[in-house]
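With one protein chain withheld, the remaining protein chains of the complex are depicted in position.
For chain A:
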Amino acid sequence: MRFVDEYRDAGRARALAGRIAESCRPGRRYTFMEVCGGHTHTIYKHGLEDHLPSEVNLVHGPGCPVCVIPMGRVDDAIHIARRPDVIMTSFGDMMRVPGGSGSFLDAKAAGADIRMVYSPLDALKIARANPDRRVVFMAIGFETTAPSTAMTVLRAAAEDLGNFSVFCNHVMIIPAIKAILDSPDLRLDGFIGPGHVSAVIGCRPYEFIARDYRKPLVVAGFEPLDILTSVHMLLGQLAEGRCEVENQYTRVVPWDGNRIALSAMGQVMRLRPHFEWRGLGFIAHSALAMADDYAAFDAERVFDLPGLRVADPKSCQCGEVLKGVLKPWECKVFGTACTPETPIGTCMVSSEGACAAYYNFGRFSREQISAAAREPREASRP
């Protein structure tokens, strides 16, 4: 038997789906949010919603870092990139994300020196090789990528590399979950917690969700059976009247996270008082900036930035999708004006964005859309 079979086996999935159905109290609706875009991808790719009883409703959360970058920050980054002395470096995922006046790809086509890198350490290498240019790394991502940025800055500091800086846009998952819990738009019964973020932060930071909000959370892996198992664990907690943080993904996630990663982030970065999330607005203490001791590596202090806030396009409903209030296909422009080729909103840009995942796997059909039109609120607000 191949290793992977135990996570994919159709018979096991059916058996698990049966146990999930047995765990539901008849007539009750259960709404669980999967916070991470990777989970959203698996759910659509494998059609997991088809395996779940009608009582269980999965809604998609804000855990796609490309999706939550506000347009004004893209514009600021492009403002830096247009300087003739600058080489802007970025993960490929960021290239097509629209700002108020185009994307990195547009700016590159217009002559800006913007280079795709796999790692911030590749950006560091470009800085070493180009001492007469200023190399900026566009840092995005949740706690999965923030330690990499922090370790890279520590390396740059050790080498006293004066022409390298970071445009820091790292965001944190816990304040986003709290903002959703405090939002009146959605009533949730529990969370499927992110996998790789939790490999860094561990499981303890989620404990307030169980303690203060009385919602269970299960940290989950990315295989279909991981997600079905996590749904079963959430239902089990609710049936037993428990609200706890449980770890289904012990294969990768240690309960206490990664000590060295957290320490590097704590050394190099500081909490911002507030940060704007696309679609969600300003969330207090939800993002990281460079710490004062590393100001020389902080692109926000090295360069003058416009820092303008740019409103999202009126037709775009990414905010509602990111909060789980709307399903992708309930958005007015989904699949018509907004497609992966010509995205209006960020959820259609990243492969982990809920809209792109739904669009790419062809699960929307006229029947589903018309069913959604008949009862749009029932699908998202039980």
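The definition used in the following text is that contacts are C-beta pairs under 8 Å (C-beta built on N, C-alpha and C of every residue); 3 or more make two chains touch, one makes a residue touch a chain; residues count from 1.
The criterion applied here is as follows: contacts and distances are computed from a predicted model.
The listed options are "ABC transporter permease", "HypC/HybG/HupF family hydrogenase formation chaperone", "Phenylalanine--tRNA ligase alpha subunit" or "Putative DNA-binding protein", and the UniProt record of the chain not shown names that protein "HypC/HybG/HupF family hydrogenase formation chaperone". In the complete complex, the residue from A:121, A:157, A:243 or A:271 that touches the missing chain is A:121. Within the complete assembly, A:148 is the residue of A:103, A:148 or A:346 that touches the hidden chain. What chain A contributes to its contact with the hidden chain is residues 2-4, 6-8, 37-38, 41, 45, 64-66, 91-94, 116-122, 125, 128, 140-141, 144-145, 147-148, 151, 196, 199-200, 222-223, 251-253, 258-261, 264, 351-352.
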